[in-house]
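Pasting in a structure now, in structure tokens, and then I'll have a few things to ask.
All protein chains but one are shown in place.
Going in written order, the chains are labelled A and B, and every chain counts its residues from 1.
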Amino acid sequence: MTTIGTPAPASRGMTRKQRRLTLIGLALGVLGLAAGLVLYSLSGSITLFQSPTDVVEKNLQPGTRMRLGGLVEGGSVRRGENMEVAFAITDGRTTIPVAYRGILPDLFREGQGVVTEGVLGPDRSFRADSVLARHDENYMPKEVADSLKRQGHWKPGDPAPNPNAPARQR
Amino acid sequence: MDGSIGIWLAIAAMTCAAVFAVLIPLSRRTDTAADARDVEVYKDQLAEVDRDAAAGLIGPAEAEAARIEVSRRLIAAAERAGASGAAGEGMSRRRRIAAIAAIVVVPAIAALAYGLRGQPGYPGQPLAERQRAAPQQSDVATLIGRIEAHLATNPEDGRGWEVVAPVYLRMGRLPDAVRAYSNAMRLLGVTADRQADLAEAQTIAAGGVVSAEAKAGFERALALGPGHPKAGYFLGLASEQDGKPEEAKARWTRMIGEAPADAPWLGLLRSEIARLGGTAPAAAAPAPQATPGPAQIRAMVDGLAQRLAADGSDFDSWLRLVRSYVVLGEGDKAREAAASARRLFAAEAEKIARLDSLVNELGIGGS
Partner (left out) sequence: MSPEIGHYALVLGLALALFQSVVPIWGSRKGDATLMATAPSVALGQFVFVTLAFAVLTHAYLVSDFSVENVYLNSHSSKPLIYKISGVWGNHEGSMLLWVVILTLFSALVALFGRNLPLSLKANVLAVQGWITVAFLVFILKTSNPFARLAPAPFEGRDLNPLLQDVGLAIHPPLLYLGYVGFSMSFAFAVAALIDGKIDAAWARWVRPWTLVAWIFLTAGISMGSYWAYYELGWGGWWFWDPVENASLMPWLAGTALLHSAIVMEKREALKVWTVLLAILTFSLSLLGTFLVRSGVLTSVHAFAVDPERGVFILAILVAFIGGSLALYAWRAPLLKQGGLFAPVSREGALVFNNLFLTASCAAVFVGTLYPLALETLTGAKISVGPPFFNWTFGPLMVPLVIAMTFGPLVAWKRGDLLAVAQRLTVALVVGIAAIAVTYAVTTGGPVLAPLFVGLAAFIIVGAMVDIAERTQLFRAPASVSFARARGLPRAAWGTAVAHAGVGVMLLGIVGETAYKQETIVQMRPGDSVQVAGYDLTLQALVPVQGPNYRDLVARLQVREGGVPVGMMEPAKRLYTARNMPTTEAALKTRGVSQLYVSPGDATADGSIAMRFFYKPMVLLIWIGTLVMMLGGLLSLSDRRLRVGAPKPSARRAAAVQAAE
């Protein structure tokens, strides 16, 4: 196939070269627009994931917006008036108190993994505006899945391994 | 044995079918070369375009375009068909190679790949068949399976839950035990015994730590049955774990004082008080007797430690061991166990994090 339309270059419309340039120009324009949008939005909508130890070691300033993740410390959950919830997130070394108002996700439990997003307060406390129990492809936080699989197959008086958890055959 | 003959027959039949899937098209005489066959395809297409155009299914302009295009392909294919008459020589050789591939290589690959993992001698185990076959063997797992099947269809049978709960507890299926106890309590009504059993299961499931929930349960049990020994014992333990050993000692001492002289659990309380560094009132009972107490827990923890020394691959057992040492008040050993686990699982950050959080929670940091 050759060019479309009349071969006369002086006719209404454009020459072959102009057409090519227009197409290339359009393509570059769209790519440029996309790249610009990506860079602009990327600078504004990224939140860094931090562990409690990061908060202390990096000496993050109050007012920093971030995602704070770790384990919900056992026994730390306190429910207050008006759907206020206080709990603590720990990574084993450092613990940070978190305040949140709203409904907690189904999979939120003491001792389980959780990711919260919000703002660091002045006294190294954290005000979360969203709380997620992270999902894998089963819509299930991996930590929860692991611990559910192997939770406490032990009790005083039963030194034998759990008979109901047969060995995996390879 | 006939089951395994069946599987071999099936494997042989399937292999034959696979081989024939290759051999049948190979055996078919195809005199026409590929391009000659393509000519047929294009002629067929042209006819179809004409039919569609005649039926008004496609517009005249589109039909014309399609016709031109198909004709162009048709001509090209016809030319190639004329030229490729000489290609026939290699054909029988190639056909032989393909046939050998079908007869030898396909089964060989299948045998090799299946040989790696397959277990042809292991028949399927449908649940219904196994339950039918099982009644004479009274092994615990089978019994549990039967009770579970019964409970699955009659979830409101409180007696069933009550029977199965302690068995779960003994087998170490702790979350199941907790559920069974709470189902029994829900269906049969709350009594001091049931409430205490449930809370005990919760405590054991939490690795020996009396949680707030379990504590509330014991308190309810005590309210329902004042002087309930199990509830009293665990509430003492809760006080101790809350960092109030004096309160624990006081509670246990009071219990010994109020108990009948031949209560079987007096020995346990005495040794617990002794462990906390107190002296038990000597008044009540004769010599301590064999009670399910620290000695047995001791033996069990030692067993766990030995097992882990032999095979330390189960991370959760390590966590349990650490907890148990703390419950037994042996902080040094707990720290040692934590350190061993840390060495073994150093490469797995998620596990280390869980270990750290446990160490933190138990207040034995510093390792």
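Side notes on the structure shown:
Simple rule for what comes next: a residue touches a chain if its C-beta (ideal position, glycine included) is under 8 Å from a C-beta of that chain, and two chains touch if they have at least 3 such contacts.
Only a predicted model underlies this, so the values are computations on that prediction, with no experimental measurement involved.
The missing chain, though absent from the display, is touched by one residue of B:Ile75, B:Val105, B:Ala223 or B:Ala261; that residue is B:Val105.
Interface note: of B:Gln45, B:Thr191 or B:Ser271, the residue touching the hidden chain in the full complex is B:Gln45. Against the chain not shown here, chain A presents residues 1-5, 13-14, 16, 19-20, 22-23, 26-27, 30-31, 33-34, 37-38, 40-42, 44-50, 67, 79, 82-83, 102-104, 106-107, 134-140, 142, 148-149, 164, 166, 168-170. Not every partner is drawn; the one left out touches chain B at residues 3, 6-7, 10-11, 14-15, 17-18, 21-22, 24-26, 28, 30, 32-38, 41-42, 44-45, 48-49, 52, 56-59, 62, 65-66, 69-70, 73, 77, 80, 84, 87, 90-91, 94-95, 98, 101-102, 105-107, 109-110, 113-114, 116-120, 122-130, 141-142, 144-145, 148-149, 152-153, 155-156, 175, 179, 348-350.
Basically, only the chains that are shown with their structure count from here on.
Averaged C-alpha coordinates give centres for chain A and chain B that are 27 Å from one another. Only residues 70-71, 73-75, 90-93, 95, 111, 143, 150-164 of chain A touch chain B when the two sit together in their complex. Those residues of chain B whose C-beta lies close enough to touch chain A in the complex are 140-141, 169-175, 204-208, 211-212, 292, 296-297, 299-300, 303-304, 307, 314, 316-317, 320, 324, 350, 352-361.
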